[in-house]
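The complex is shown incomplete by one protein chain, all other protein chains being positioned as in the whole.
Order as written gives the chain letters A, B and C; numbering starts at 1 within each chain.
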Amino acid sequence: MHRRGNVARMTDPLFARVQSSFDRSSMLATLGARLTRVEPGLVEIRAPILPGSRQQQGFAHAGLSFTIGDTAAGYAALTQAVPGHEILTVEIKINLLAPGMGDELVATGRVERAGRRVSVVTAEVVALTGGTSKTVALLQGTMMPVPA
Amino acid sequence: MHRRGNVARMTDPLFARVQSSFDRSSMLATLGARLTRVEPGLVEIRAPILPGSRQQQGFAHAGLSFTIGDTAAGYAALTQAVPGHEILTVEIKINLLAPGMGDELVATGRVERAGRRVSVVTAEVVALTGGTSKTVALLQGTMMPVPA
Amino acid sequence: MHRRGNVARMTDPLFARVQSSFDRSSMLATLGARLTRVEPGLVEIRAPILPGSRQQQGFAHAGLSFTIGDTAAGYAALTQAVPGHEILTVEIKINLLAPGMGDELVATGRVERAGRRVSVVTAEVVALTGGTSKTVALLQGTMMPVPA
Partner (left out) sequence: MHRRGNVARMTDPLFARVQSSFDRSSMLATLGARLTRVEPGLVEIRAPILPGSRQQQGFAHAGLSFTIGDTAAGYAALTQAVPGHEILTVEIKINLLAPGMGDELVATGRVERAGRRVSVVTAEVVALTGGTSKTVALLQGTMMPVPA
């Protein structure tokens, strides 16, 4: 079991740091995304495929997978940033592997190499359907810390 | 003046083809995006920076620039696809050049090379503020036609 | 010990298929690269940092890391391609994590999702120095099978 309970989360300064930034990002609320796991160098974000988050065939829009994947990767970098800094996406690339359909999308962002000036990050987005999981997107990008 | 008037648009089969797909994509409605220009190999999409489309500092979320850039690029490929086909994003990369702020974001997607199996596309996203325009993102990606 | 001995390699049809293509690619000989591991969906290529493969500071040129990373990823896709096909790189992105220095570079390419029309691949390039290894590059790309 990777996710910690609500009580643990609220008393975890690392989780609180990320949640505080997350809560100020209205796009994430629009998409129904929520922060579900924060560890040093790793952040997980989950989002339903809302009726308003779809492409023309009814699957999750690539913009949804991108948004939660980019955000999970950026916040993974935030867990390793010095205090008083935010994270900006310099660039990020997404490969789409399968249509986004199912109960929920789960994005896991990871820091591959933390640097003082830039960090290299990846994210995987999987779709959960019942008990099964399928990778729908892989992202690889560059994040930059900036004073908040 | 690049944009054609509403009457011209409605009678333009190419514009109608793209608009028909656009209208079935709920994510674009959620973000307030609209289709404003369609030519062979080129599509323009505009979106306001809605209160619900922002990142933690109040600028446009990268997910907004990505979504309209990816969509403009994909629909640019659709203008050159054989009838009865939709376009899927295979992959796309975004470089973020400046914070997304201002009155409106304008994404212009272009086909760089049309292929039978895949097409290479680019998109530029600019922010309009009053009479000035500033590039906020550049995208480069790969699109694939699939039977609708 | 991951690498199989020379005898095993020569009698392995999968290794032979990749080696046959590898031997016809003069760029790999120019860079001193050699094929060291072939499994379904995974290929490893090693190359020294030759005096003629360097950038202005004396480290491995990004072009060396790219070439062996791209090739390992492409040949990983070849291991899953139907007979009579070659693999073309549609696109690939490289993030450079550290200067390429040491005794040897080792690129490991992997298929992340095999598709009939395109496959998504990744590669990691590490530098070996004495007994230690350091990641110098991560690649993520798209490969396409074409009739030979």
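Operating definition for what follows: a residue touches a chain if its C-beta (ideal position, glycine included) is under 8 Å from a C-beta of that chain, and two chains touch if they have at least 3 such contacts.
Note that the structure is predicted; figures quoted are calculated from it, not measured.
Only one of the listed residues, C:Leu64, C:Ala81 or C:Val121, touches the absent chain: C:Leu64. Here the missing chain is touched by one residue of A:Leu42, A:Val90 or A:Leu128, and it is A:Val90. Residues of chain C in touch with the missing chain: 21-22, 24-31, 51-57, 61-64, 66-67, 70-71, 86, 88-96.
Across the interface with the omitted chain, chain A contributes residues 90-91, 93, 117-118, 120, 142, 144. Hidden from this view is one chain, which touches chain B at 93, 95, 97-98, 112-113, 120, 122, 135, 138, 140-142.
Following the convention adopted for this analysis, only the chains that are shown with their structure count from here on.
If you average the Cα atoms of chain A and of chain B, the two centres end up 23 Å apart. Centre to centre, using the average C-alpha position, chain A and chain C are separated by 30 Å.
Each of residues 93, 120, 142 in chain C touches at least two other chains.
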